[in-house]
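The structure is given below, and queries will be raised subsequently.
Only one protein chain is missing from this complex, and each of the others stays in its spot.
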Amino acid sequence: MFGAQITNASAAAMYETDAAIHDLGIEIVHVEEGGAVVAMSISADMVNGHDVCHGGLVFTLADTAMAYASNSFGSVALAAGASIEFLRPAHAGQRITANATPAHIGRRTAHWDVEVTNPDGDTIAIFRGRTKVIDG
Amino acid sequence: MFGAQITNASAAAMYETDAAIHDLGIEIVHVEEGGAVVAMSISADMVNGHDVCHGGLVFTLADTAMAYASNSFGSVALAAGASIEFLRPAHAGQRITANATPAHIGRRTAHWDVEVTNPDGDTIAIFRGRTKVIDG
Amino acid sequence: MFGAQITNASAAAMYETDAAIHDLGIEIVHVEEGGAVVAMSISADMVNGHDVCHGGLVFTLADTAMAYASNSFGSVALAAGASIEFLRPAHAGQRITANATPAHIGRRTAHWDVEVTNPDGDTIAIFRGRTKVIDG
Partner (left out) sequence: MFGAQITNASAAAMYETDAAIHDLGIEIVHVEEGGAVVAMSISADMVNGHDVCHGGLVFTLADTAMAYASNSFGSVALAAGASIEFLRPAHAGQRITANATPAHIGRRTAHWDVEVTNPDGDTIAIFRGRTKVIDG
């Protein structure tokens, strides 16, 4: 297969088998070699008592964008670590988007930047993560 | 109220209003001033195609432990940032536990260490996060 | 003063009083509002027994770029935290360059990305840091 086909096949296979992102309603907006955009609508179930979306779910969205980006080359890569800064709260009813781009692609280890934005285009979180290609 | 009562009241109020952690089946094992232990059983819905629990959900568990620990003093604190290292995969059927302890407690900003372990006592993730007390 | 003059005055004042960066031979290549480029030649004194430049000195260079960038608006900002990934070794004889750009500028807290490159243009480290404006 050529690059784009591998990317699409890889993304489709991941999506198929991934119950967690279905449960959260995460939508794969776009995947290309070395990048991915995913989105999630924040339901009433995802916020705490202050109507603020759980940081863990914002992290999960960013991590999912990184997963699709890091697997877009056709080999299997797993998250090894990540850091996130929460800049603004996200609220119920908002659809938030995570855009993963490469910070550095090494032979087996890659670093990714993910920006999470709200519908007004404000950045709500910045995430930097590290993935490792695994054998087999 | 005295310390322990504030801690319990604060934890109970948080738990009451927090739909997300109910959805994930997160259980509050123990909260004391400056610390918290929470646990989650990994269901088939929480793993990807390789039977590995989503890193985002492991992060969410650790973040929840930090939330209960940081709110245990009676004032409202929110997560400002965090980093996590994924050391071992967690699998469906395992009950994993997150234990939050203080790394440093400042006047308004606190740093927390959270260790996530599997039923064999192996560390599956280490998390360090930062919380800020908010007014009102 | 207008923006560029404040930036230059602020950078000149910082440089004047900063013995540590003189000692390391750090050179301020360029400062503009919201960005800075600094450089350092790696001497034989800066490497360990494997001819690899100390990670701490690479961090110091990146941190210096962030300091000039974060002070470029005319108010005093200090580093609150940072993370760095070491991607390639730097060796004695190389002149390495750190370029700080904004990841997110908030009211008092800003986040910065710094990329450190060697003379071949290879990225040797990526750094993300957080600064806080202080009063007075």
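Order of writing sets the chain letters: A, B and C. Residues in each chain are counted from 1.
In this section, a contact is a pair of C-beta atoms (placed from the backbone, for glycine too) under 8 Å apart; a residue touches a chain by one contact, two chains touch by 3 or more.
Please read these numbers as outputs of a predicted model, since none were measured by experiment.
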item	value
Touching residue (missing chain; options B:Glu32, B:Asp45 or B:Glu85)	B:Glu85
Options B:Gly74, B:Gly106 or B:Pro119, residue touching the unrepresented chain	B:Gly106
Per the touch definition above, residue among C:Thr7, C:Thr64 or C:Asn99 touching the missing chain	C:Thr64
Absent chain, residues of subunit C that touch it	13-14, 16-21, 23, 44-50, 52, 54-57, 59-61, 63-64, 76, 78-86
Contacts of subunit B with the absent chain, listed as residue ranges	83, 85, 87, 103-104, 106, 111, 113, 123, 126, 128, 130
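Keep in mind that, in the parts below, only the chains that are shown with their structure count from here on.
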item	value
Remotest chain, subunit A as reference, centres from CA atoms	C
Rounded Å distance, subunit B centre to subunit C centre (Cα mean)	35
Gap in Å, rounded to a whole number, between the CA centres of subunit C and subunit A	30
Separation of mean Cα positions, subunit B and subunit A [Å, integer]	21
Contacts with two or more other chains, residues of subunit C listed in rising order	83, 130
